Every structure is written in C-alpha cells, then in structure tokens.
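In this view, the complex is presented without one of its protein chains, the others remaining in place.
Then we have chain A:
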Amino acid sequence: MSFLTETLAWLVDPANWVGAGGIPTRLAQHLLFTLVTLLVAALIAVPTGFLIGHTGRGRGLAVALSGAFRAIPTLGLLTLVALWVGIGLNAPYVALTVLAIPPILAGAYTGFEAIDRKIIDAARAVGMSEAQIVLKVELPLGLPLLIGGLRSATLQVVATATLAAYIANFGLGRYLFEGLRIRDYGEMLGGSILVILLAIVLEGVFALVQKLVVPRGVTAGLPIDIRDGSSRSRPVMESTIEEGNSHVHSE
C-alpha cells in the first residue's frame, strides 16, 4: 500500500499548497474551467433543448447529433482543435463544451417531453401565450430533468477537464500528467483524489440547487401538486395516465 502513503504524504506536504503550481491555485483553475465550460454549453444546449421540447420538432436530429457528439473521443478532438487554434485553453474549452452539450440538451428536451400534454393544452386553453407556456409551465415542470442533465454534464466535465493540462499549464490535470511522466504516483493519485473530491462537492451543490430551485411538488418530472402549501395528497401523473387509459378502455 506504499502508493497510498505516498499519496497522503503528497496531499499533506505544505510545499504543495503554495505558489502558482499549488493545490489551491490548481483547484480554482479547475473549478473555473468547469464552470465556464458548463455555462457555454448550457447557453447553447438549453435554448435548443427547449425549442425542440416545446415544438416537438428536430428531436430525431438532436438525438442523432448528440449521440454522435457523445462518441467523439475528447482527447482526439482536443488535439485536432489545438492543431488549428494552437496550444492554450481555447482547444480544451471547445472539446469540453462538445462533451457537455449532449447531456444538457437531452435533459432540456426530455424535461419538456415528460410533461403530460393535457397540462400544456390546459395552459393554452386558459389563454396563456406560447412564451408563458414555456416559462410558467414547461420550464418549472421540466426543471428536474434539466438539472439532472446539468449534473451529469458537470460530472463528465470536472473529470475530463484534466485534459486541459495536455496543452496548458492549467488545472488539476497537471498533477496527473506530471506524476505519470516522472513516475511520481503519489502526486498522480493525489491529483486524482482532488478531482474526485471536487466532483463530489459539485454533486452536493447540485443536489442542494435541485432542492431549492425545483418548485415544491415537482419531483422527477412528475407533477404531483403545483399549488404551494397543500398538505393533501393529490393524484400523481402516473395515476392520471392510468385513469385516462382505463377510461378509454371502459368506453
């Protein structure tokens, strides 16, 4: 188990906690990189996903494209982009954004699709405009799945952002590359543990955000009760469908 003791020794060594190559700096770089990537990916994927989910058009194309995006090896894409734009952070940003788009896009449009069409029809029937339907009905009801998509994108990006260090003096990936190259496995494992911890913290933040942001009564995309403060149990969507189906059958 000598690697584990080496790792611990590396993690607690005060020399590794100061300076430009120190753990706090690298952690901050890694976190910032992850957040910027997610923001850019979300700016592209969320409106697109909403459009697809709301209109129901282009779904096949989105599924095919995001499937293809998922299959792109990130290191290969990064190298390819870097050969075009040069070293530095631009290529990692592009490669990681491509990695983050599919889960967010899927979260955005499946969130809209999971909503019972009757609710949309009802909203339209009471005179809501399309914009109101999107913002006041579909967005809150689709939030749990959208946040789920963001969570899964965050997890992938925070882990894969280590690749930024392939062509830049940046982020926690430096510990992995350097440790691997000079056979300092304590440093390598220490760096990996920091990435894992960061991922777990971000996961926790998302769990909290999900609790705070999603309207009470909306869980896992299923509307239970949209009204605030109701303590009465209401039929959930699943049972509504069953009712509807049995109703059809009984006819």
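We take it that a residue touches a chain if its C-beta (ideal position, glycine included) is under 8 Å from a C-beta of that chain, and two chains touch if they have at least 3 such contacts; residues count from 1.
To be clear about the criterion, contacts and distances are computed from a predicted model.
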item: Missing subunit (named according to UniProt) among the choices "ABC transporter substrate-binding protein", "ABC transmembrane type-2 domain-containing protein", "NADH dehydrogenase subunit M" or "Electron transfer flavoprotein subunit alpha/FixB family protein"; value: "ABC transporter substrate-binding protein"
item: Among A:Thr25, A:Thr79, A:Gln132 or A:Ser152, the residue in touch with the chain that has been omitted; value: A:Thr79
item: Absent-chain interface as seen on chain A, which is shown; value: 1-4, 79, 82-83, 86-88, 165-169, 174, 177-178, 180-183, 185, 189, 196, 200, 207, 219-220
